[in-house]
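Chains shown are a subset, placed as in the full complex.
Chains here go by letter, A, B, C and D, matching the order in which they are written, and residues are numbered from 1 within each.
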């Protein structure tokens, strides 16, 4: 029903595959990448395509998940953001963005699906005065 | 576990089928109809059967999804209501009912499942003093 | 991704099987038991293993679901708690624990999945100053 | 700090005075009127002046508080709306607007202040790209 997609960023291949598969089986379209460089390139190539971000925090030697989220929010100030982390969860209060969700590892996969859906449903309705659908 | 059902109203057959199938696979019982006339007939024939409404706004030449929701809420003042819409989403603030969710098209199917479940779980507990289960 | 589990307590075998199967298919690990005695034994043997409780209220001649929830919360003051009940739902306001969800029978299975996921995602982030993940 | 105001509509003069005085002492600017005709005239003369509505439901022979709220939401789809009512409270689920609060009479005056402030704080942030303040 949509060419929109969720951007998933995770440097551990098995977790990336688990999350990607679970989101696809639930009914999401997914673009899955393994580091910040790929994430920002995918987003900047088509910013309006992306309806949500699910990101790990520590991503090898490149930029962190905190930085990816801030970059996306500069282009789309209300895009849903979900962080997945182990020990970095303690820094969420200082480094996270508003209206985001921190899911502490280890987690169960339906937590990601529910968090994404809940944030998408809370997006403010459009306010421009377009013709009816 | 239940003969309860969710009422789904959508005049685009492919979207109706997508939503019906997704809700059934998730575990909901569904009554799927294509316009307001069928929706109100189904509801009025057995009002206590229905535990939720998922409705499009513009439904051909008949009554709108806004009117269907108000009709159901007159009989059941807390029944969960979810609207799916494109350009009509901008009228939700004036035409929607309280404690409802507006899901803007295009959407991902798990958004409907999460919205329905969340509203059902928020229903006030019964307050009559019946014997224990 | 985890050896964590959800504890499910229900004395009607068909409902227990339905809930257990739905949670497993959604991606949760489940320990399913049929009364309070088994529930408390399973929990006390490994309290940190359990990340959530889904419990019926009336459980034969033994302790009730209200008592199971209080016992778990004494060990883990924020563990997610979901009650499933018919007529006992009216006592939730006096007998339930804070931040719990009462799901009235009959219910749809995705209500349990969404309630569990939502409560898990709302858990406070860890506050100890551990090394990064 | 503002020439913005809250519109208060109530046909019982003593309640109107109580609410007007309480809101002013709390720090709100108030425009207080006694029926729907005056309310709509005041609003339509300067729609952007009003940052919130507090309205009774039954207002003599004229239009109801339900209609006033819908009229304001057509011009400003997120303006905070608070209804004060006795027996009409049971119709809120069918006649109210989304994200509104129903305060059942009799009430305590701080309930109005808290409801207004909470809804104002939940307004979506502006999204146009203006220069910094």
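Basically, a contact is a pair of C-beta atoms (placed from the backbone, for glycine too) under 8 Å apart; a residue touches a chain by one contact, two chains touch by 3 or more.
What you see is a predicted model; the values in this text were computed from it and never measured.
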item	value
Full complex, copies of the single sequence (shown: 4)	6
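Here, only the chains that are shown with their structure count from here on.
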item	value
Angle, in degrees to the nearest 5, of the Cα rotation that carries chain A onto chain D	180
Shared interface numbering between chain C and chain A [over half = same, under half = different]	different
Distance from the mean Cα position of chain C to that of chain B, given in whole angstrom	28
Distance between chain centroids, defined by C-alpha means - chain C, chain D (Å)	41
Where chain D touches two or more other chains at once, by residue number	77-78
Touch-based graph of the chains, sorted into line, ring, star, complete or other	other
Chain pairs that touch, as defined at the top of this document	A-B, A-C, A-D, B-C, B-D
Footprint of chain C on chain B - complex, ascending	1-2, 4, 26-29, 51, 113-114, 116-118, 120-121, 123, 125-133
Residues of chain B defined as touching chain D within the complex	70, 73-74, 77-78, 90-100, 102
For the chain C and chain B complex, residues of the former touching the latter	15, 18, 22, 57-58, 85-90, 92-93, 101-111, 113-115, 118
